[in-house]
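Here it is, the structure, as structure tokens.
A single protein chain has been omitted from the complex, and every remaining protein chain is retained in its original position.
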Amino acid sequence: MANMQAHGPVALVQRRRWRRLFSPLPLITGFLTLCVVLMLVVILWNIVAGGVGRLTWEFLTTAPSQGMTAGGIFPAIFGTVFLVILMTIAVIPLGVATAVYLRYYARPDAWFSRAVQIAVKNLAGVPSIVIGLFGLGFFVQFVGVGIDKSFFGGEVTMGQPAILWASLTLALLTLPVVIISTEEAMRAIPTDYLEASYALGATRWQTIRRVVLPSSMTGILTGGILAVSRGAGEVAPIMFTGAAYFLPYLPTKLNDQFMELGYHVYVLSTQSPDVDATLPLLYSTVLVLLLLTFALNALAVVVRARLRVRQAV
Amino acid sequence: MTDALTVKMRARKLNFCYGDNHVLHDVDFDIYSHTVTALIGPSGCGKTTFLRTLNRMNDQVVGAKLDGEVSIDGEDIYRPSVDVTALRRRIGMVFQKSNPFQKSIYENVAFGLRIAGVKDRRILDETVEDSLRLSALWDEVKDQLDKPALMLSGGQQQRLCIARALAVRPEVLLMDEPASALDPISTAKIEELIEDLKLRYTIVIVTHNMQQAARISQFTGFFYMGDLIEFGQTAKIFTTPTQKRTEDYVTGRFG
Partner (left out) sequence: MPVITPHVSRTRPSYGLRPADRRRDRIMKYVITGSGFAAILAIILIFVFIGKEALPVLTSPEVHQEVTLSKMVTPLEGRAGKPKAYIWQPVSQVPKYSLPPLVLGSLKATLVALLFATPFAIGAAIYSSEFAPRRARELIKPVIEMLAGIPSVVLGFFALIVLAGWLKDLFDWKYRLNATTAGIALGVAAIPIIYTVAEEALRAVPRQYREAAQALGATPWQVARSVVLPSAAPGIFAAIALGFGRAIGETMIVLMASGNAATWSWSLGDSVRTMSATVAAEMAEVVHGSAHYNVLFFIGALLFVVTFLINFLGELYIGRLRRRLTGSAA
């Protein structure tokens, strides 16, 4: 046995193994993948390193001062939270209802439901700046001005950038996220459950309310969380519909303007009179925004994982 | 035994199509009160489809068309004025694969009552206990009513589904191969259950297990390719069938 020379088929295998080790494609693509990971690491590292220094409790709870070189960004955090809450109130009921419609009320062949499906798909692809344009032209300048004319005798109350309009604009942007996530959760419900409910004499709405919605709750939550994460990070839709750089007050009424984390980063980056002085504050703001976004995304992943476990039971 | 029998449900000249597929041809069928009627036949012969016409479960299928009459206590159930949800509370259904809701055991059984508007906790408690006793599950779950239904075994889940169907006090119980997914012991328990239930309910059961049909039913209908080939008392169908095809099937020559 030990004297067997390695030639013939065995040698072929050995040679192949060499070639496999050094064949180009796996190496190249592996390297490229590594680069992608590196990109993420570099960006995160830079932001964390630059921003963590200023990240104190004081930073999160006080207002900016001394021309944005000191203080904190509490108003921006407040504005972002308020904005996103309003957005959620608008987007979740509408998104869930649309998903329910598409799955349980629409006849699959009817032209109307096909149209709604296409509308949702395309809404997801509209650039955020176009939605911002729509928000300005429609909500602020058309609906807002119309409300002013009808209810306030022409006095400018709603016909100006306001947190209400900004949140509605964001709701439009994130509507597809909620719809798709809810649909995904509903699709996981086996038809047996529905049949059992109908066989017991339930109406369609009763079945939806008592069987479908409770089972889809995780999916709805996931969609909501992802929508919030997206909404907190987008700037283009709120640029002309209500965000402001510096306000001495916090937004309390629906027609107030507001400070916002992402918008703050944008303005501070591009229009700061003294870039070096405001840089620390800017870095920390970016870090806060990033942490917020990542925390929300991670939460959505956890919720979605729980959904899978439950459905597997 | 036959002289005390009344017809509970009846089908006359029943034709059913899924789109272009003509699945049931001219079926005439009588279901007698307080009996167990078995529907047998090879796969795809239409027995499940026929079962589902009895509680209008086929209404939801796109492209389903029904011709003919199906009546309960003499009333046609396909008249436009009939309230389908009320109908389904008179005619309950248990499915082949047990499908308890993702809720607790208690809530599963109480589901039908809640959607009918029953809110009184006392009535709910009473009916839940009663239904679970009827389906021989009470002793096994009485301390765990709040636990998720999905943690029960396959056989227990199916008995839970039976309890759930019984909670709304139907008159007729339709069962689509209720024991086909279960082990022999659970199957035996369910067959025992059916024997007891027929005292208070009328039961129609689809089964591909001929021995089961012979054991528990009083009447049997043999379906083949959408036609009702033969219908009659179980004993007769299995020992001296009049149709050759029936004889071939029950003796196992095909199936």
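The letters A and B name the chains in turn, as written, and every chain counts its residues from 1.
Convention: a residue touches a chain if its C-beta (ideal position, glycine included) is under 8 Å from a C-beta of that chain, and two chains touch if they have at least 3 such contacts.
Quick caveat, the model's predicted, so the values are computed rather than measured.
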Touch partners, limited to displayed chains, of the chain removed from view: A, B
Hidden partner chain, touching residue among B:A116, B:L150, B:A181 or B:M225: B:A116
Identified contact with the non-displayed chain, of B:D59, B:E126 or B:D146: B:E126
Where the missing chain touches chain A, by residue: 16, 19-20, 23-26, 28-33, 35-37, 39-40, 43-44, 46-47, 93-94, 97-98, 100-102, 104-106, 112-113, 115-116, 119-134, 136-138, 141-142, 172, 175, 179, 201, 203-206, 208, 229, 232-236, 239-240, 262-263, 265-266, 269-270, 279, 282, 286, 289-290, 293-294, 297, 301
On chain B, residues whose C-beta touches the chain left out of the figure: 83, 85-86, 89-90, 112-113, 115-118, 126-127, 129-130, 133-134, 136, 168-169, 171, 192, 196
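By definition in this document, only the chains that are shown with their structure count from here on.
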In the complex with chain A, residue positions of chain B that touch it: 55, 57, 60, 62, 85-89, 92-93, 95, 97, 99-103, 111-112, 114-116, 148, 150, 161, 164-165, 168
Residue numbers on chain A that touch chain B, as the complex places them: 107-109, 190, 192-193, 195-203, 206, 210-211, 214-215, 310, 313
